[in-house]
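Note that one protein chain is taken out, while the other chains of the complex remain in position.
Letters A, B and C name the chains as they come in the text, with residue numbers starting at 1 for each one.
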Amino acid sequence: MQETLQKDSVTQYSKDDFSSDQEVRWCPGCGDYSILAQTKKVLPELGIPREKIVFVSGIGCSSRFPYYVNSYGIHSIHGRAPAIASGIKLTNPELKVFLVTGDGDGLSIGGNHLIHLCRRNIDITVLLFNNRIYGLTKGQYSPTSEKGKITKSSPYGALENPFNPIKMAIAAGATFVARSIDREPKHLAETIAEAAKHKGTSFVEIYQNCNIFNDGAFEQLTGKEKKDHIVIMEEDKPYIFGTNNDQVIDWRDNHFYREKLDSSKSYINHTPNKKRDAIEFALAELSDNPELPTPIGIFKRTNEETYDGLLTKQVSDVKEKLGNGDLNKLLFSGNTWEIK
Amino acid sequence: MQETLQKDSVTQYSKDDFSSDQEVRWCPGCGDYSILAQTKKVLPELGIPREKIVFVSGIGCSSRFPYYVNSYGIHSIHGRAPAIASGIKLTNPELKVFLVTGDGDGLSIGGNHLIHLCRRNIDITVLLFNNRIYGLTKGQYSPTSEKGKITKSSPYGALENPFNPIKMAIAAGATFVARSIDREPKHLAETIAEAAKHKGTSFVEIYQNCNIFNDGAFEQLTGKEKKDHIVIMEEDKPYIFGTNNDQVIDWRDNHFYREKLDSSKSYINHTPNKKRDAIEFALAELSDNPELPTPIGIFKRTNEETYDGLLTKQVSDVKEKLGNGDLNKLLFSGNTWEIK
Amino acid sequence: MTVKNTVKASEKKQRITIRFAGDSGDGIQLSGGQFTNTTALFGNDLSTLPDFPAEIRAPAGTLFGVSGFQIQFSSTDVHTPGDEFDVLIAMNPAALKVNLKQLKQNGIIIVNKDAFSVRNLKLADYDQNPLEDRSLDGYQVFDVPITSLTRETLVDTSLSAKEKDRCKNFFALGIAYWMFTRPLDTTLRWIETKFKSKPDLVEANSLALNAGYGYALSTEIFTTSYHIEQAKVEPGIYRNITGNEAIVIGLITAAKKAGMELFLGGYPITPASDILHYMSRYRNYDVKTFQAEDEIAGIGAALGASFAGALGVTASSGPGIALKSEFLGYAVMTELPLVVINIQRGGPSTGLPTKTEQSDLLQAVYGRNGEAPIPVVAAQSPADCFNAAFEAAKIALKFTTPVLLLSDGYIANGAEPWRIPDPDNIPEIKIQYAESNGEYKPYLRNPDTLSRIMSLPGTAGNEHRLGGLEKEDISGNVSYDADNHDKMVRLRAEKISKINTLVSSPVLDGESKGDVLIISWGSTFGTIKNAVEKIRENGNSVSWYHMRWINPLPPNLSEFIHNFKHVLVPEINLGQLIKIIRSEYLVDAKPFNLVRGLPFSTRDIINAYYSITGK
Partner (left out) sequence: MTVKNTVKASEKKQRITIRFAGDSGDGIQLSGGQFTNTTALFGNDLSTLPDFPAEIRAPAGTLFGVSGFQIQFSSTDVHTPGDEFDVLIAMNPAALKVNLKQLKQNGIIIVNKDAFSVRNLKLADYDQNPLEDRSLDGYQVFDVPITSLTRETLVDTSLSAKEKDRCKNFFALGIAYWMFTRPLDTTLRWIETKFKSKPDLVEANSLALNAGYGYALSTEIFTTSYHIEQAKVEPGIYRNITGNEAIVIGLITAAKKAGMELFLGGYPITPASDILHYMSRYRNYDVKTFQAEDEIAGIGAALGASFAGALGVTASSGPGIALKSEFLGYAVMTELPLVVINIQRGGPSTGLPTKTEQSDLLQAVYGRNGEAPIPVVAAQSPADCFNAAFEAAKIALKFTTPVLLLSDGYIANGAEPWRIPDPDNIPEIKIQYAESNGEYKPYLRNPDTLSRIMSLPGTAGNEHRLGGLEKEDISGNVSYDADNHDKMVRLRAEKISKINTLVSSPVLDGESKGDVLIISWGSTFGTIKNAVEKIRENGNSVSWYHMRWINPLPPNLSEFIHNFKHVLVPEINLGQLIKIIRSEYLVDAKPFNLVRGLPFSTRDIINAYYSITGK
């Protein structure tokens, strides 16, 4: 698709060309602003004409996103964005389709559609804004809220284990899986750009602060000591981190361990571009473990046939085999007889 | 729960005590018969009175199961058995709840409910009959059908990658995850028994032959050379298999490899009882790889708090703190005033 | 087998109904299909109905495992597969037992005598062999050892015993061909193509067919054959078609005539699955089918496809349609074209999945939150599904609206000859898209239809966003304004009423005043047509109005509905259309309802007529 689009003489867009005429109506201070800004920064870099971009969302604060981007867009119903997005992409594979969703929209009511999208590997870029809360409905716990969390709907503490969205995306078969943070604008922009360029279902979990109902959910990862709690995964490099860049995580005895960096030793390198996912799965587990840093960056990126690609091919194969559909043939097929 | 139940003087049941008065109406030769037989064999061993057992299912050939078991039962609607089962278990934690579902019922329309059940770790035993086809609706491909499969709804071949149910259950957080086969009655009975005894969400994928619409889907694993294609996982033992018991799979360079057994070497042992799941995930991936054997047995078994247990505790904690609910208090709470 | 040449009688008949019945494994559907093709090519009018057991493959010989195929054919018009049959071909005791009550007095029974074993009799709950206990007195019974005769016929072939037995349906078919003077060539040709790669099967099946024919011709058992002359039907080229096939072809035709791709978002469910199956074969017609993870994703993908410029379609049955309710409301709000097909079955809930019913009408008209009007159109017969589907698509596209197309299990699986229209005579469906001028207003309307003027992704300058929150008139921006909401709610309703400018009202059959007006809809068409003819034959007067669009209501109905002493509304539900009729026209219409999972019989309607008139 990328090729086709680049053939068009794409105007050199600026960030502002992607601002719609709608007033942005998130709470002041909401992390969604940063994600919007970075996305609008990335869009001109893709070299895709504005009219060939479609943003699809569900319902939630995050899902208001399409209103603010000057492209085609669909603000759909709660949890169902993957269905609509799939229909759009399969109908017109020339379009670049983004899907914006929240931890409630994408993992609670919409969980099934999302994993089926990943499984099918339709060429759609998913941005999941994870603020670990239902924002729009004013603060109930979500499938990514921590156990014990006290919210409007859990006055005595939530009893559920949270989902790890990265694990789910990997298990379901997404071919590009990454994580970033609203407060790391540069990393965020790069990650969105990489995801957007990937062919196949690309899934990006974005940690996002809801300063009204779940302020500070990612405090550790965005505060002063954040460098001790984040490890940025870079291809073919070991997992080094820490305020003084002196920590590393390494894979031993089938687990990741944290240790002090010893420059004389060699460590496992990050290699996201392969088909088997056990190590990626172990990386995904790190964020569940308070002792270990949370990885951000690209967990997995593999090149596989897309559903949309296969469908296009199937259509042309069948046309080649059976000839272009013709109404006469359609109507007069089967056993016919004439009455005079 | 087990304790409570065992206090009842449980009649010594036989297999037949669990046969209902309904005629079994699967196609002759269907793998479901074997699963029914093994389940009815296991039930008496659990020492649970028949009236405290509930079988809940969705819709599909597999989901007719509850009609044939003489216990309480619910044949619900397509995909929704986890919701009903959760409501039953949370209302009466004394009940032993089984959930019977198919690859369509449990992974297509019901995928979301199933992963949320696993995440919550409600004490329910899930038996997923995977025949890689929609049986009841007469043969469309399912989310576990292989790519390229030709069926009624995919005359030119299905374009989708299949789910790996074991991966999904692990990623979602089920605390007991296992696989067995309709044609391995002994293994099947043992696996169902272990699952039934587990406290928490136990998930068993059962490969099941649909001899009408997908005959031979598991040919390799049930045919003459099956021993070359199955590895039976046993706790604290290496993964040895093969018709002559001379093959092994071992973990090296972060992958599983197949090799000839060398009795002088030591191999990785199967240790399903731990919290981190990367190796289990790698084991789950084996069945996607035609070069490697398909593991059957228990992938994972960990002991974690159940949602039902936590809820019971929360209810009694709150009672302790606030006193038993009393209608007078309920009605006359808040700002009241009297008009004379 | 000793064969004598005998001279046999030949009788002329106007109309015959045959029921083939046997185990699911007996090839009943195949025999029925062959008889149908042969009969169609012979030039009779006809109508057929397969009748599957609910179980996939019930154990052989059981009552619930009986599979049936019914065909009515005639030298005059045929409207239904027939209520009762003249001939029952029963391949085992269970098939006899299940079907006997619908056989006419003195009707013909052909049984496979070999299948009346003790075991099979027990499976069929027979205490005694009905072939021996005189319980079949009053019928013309022909007990033929079909299995052994077939084996004998094939004794020289290389087939296994099991394979030989599987040919016995052709032997039985051969008997039927002789009895109704049908030529064998259509079926012989079919056998040749079908088993091309297995010459021994071609030989065996052909032998069996010929042997059955020969047996009937030569033995003394069968004395009379029947002749049914060609029907005087409209000249043209015909094919036999089921309702579900006709829907598929109708929609593909509509998409082609609109110059669009067709996109079906589906999920299997009885009795709608065949729409997904048939549709998936037409990739070369730019038909994309997407088997979604559930019904919600199915309609969602279809709606996304509509947004991207395809004709979005989704098909399901009761429980699946219920799941689509929320998305239907969204389609109303976004005003995107969409065809939603409901092949109704017995309800509520899972109900009777393989049976027919008309009980989803009020759900179709009202089953959504908020004021969410959706046009509803109902097909009346298998072949008519083509027109209904075409019209549904046309209205969806012309009025940028979801349209609900109602069919049901009876006409979805039933078949009848369809006079194939000349594709060149089918008018195009012209759609007006907005110009690419950077000033696009997504809720600007065509003043005639009140439809939105759409613009597809890819159109530079017309970038816009749709959503489910209330829209500001014209601009389409989100609006919480009170007056705007009232306006939009009324605009959406008014748009649906405008559909009457593009579709024509049904024509009243009969006088525009009188004693009785029957109002009906959907698949009861054929039965009621029969009944109306009979009532008139009996010298009574009746007028009949069969509705096509239930929403909006047809304008001409109000012109005469008050001119009758009695208004009778027969429905296969507890009274749904009648609620709408009474409310709209304040006429004291009376219901006639039977909710048995089965089509009405002609007699039911005639009785209802007499009971309302007190005659």
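Everything below uses one rule, namely that contacts are C-beta pairs under 8 Å (C-beta built on N, C-alpha and C of every residue); 3 or more make two chains touch, one makes a residue touch a chain.
What you see is a predicted model; the values in this text were computed from it and never measured.
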item	value
Candidates B:A37, B:L261 or B:V318 - the one touching the absent chain	B:V318
Touch with the omitted chain, as defined above, among B:L43, B:C61, B:L95 or B:I279	B:L95
On chain A, residues whose C-beta touches the chain left out of the figure	25-28, 59, 61, 77-79, 108-109, 111, 134-138, 140-141, 143, 152-156, 212
Residues from chain B at the interface with the omitted partner, ascending	20, 22, 49-52, 54-56, 59, 66-67, 70-77, 80, 82-92, 94-95, 112-113, 116, 311, 314-315, 317-319, 321-325, 327-328, 330-340
Residue numbers in chain C that touch the chain omitted from display	54, 64, 317-319, 321-323, 325-326, 329-330, 332-334, 344, 346-355, 357, 359-360, 362-363, 365-372, 467-470, 480, 482-483, 485-486, 489-490, 492-493, 573-574, 579-580, 582-584, 586-588, 594-598
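Criterion: only the chains that are shown with their structure count from here on.
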item	value
A-C or B-C, whichever has more C-beta pairs in contact	A-C
Interchain centroid distance [CA atoms averaged], chain A/chain B, Å	29
Inter-chain centre distance, chain A versus chain C - centres from mean C-alpha coordinates, in Å	44
Multi-chain contact sites of chain A, meaning residues that touch two or more partners	112, 116, 311, 314, 317-318
Shared interface positions of chain C, touching two or more other chains	283, 293-294
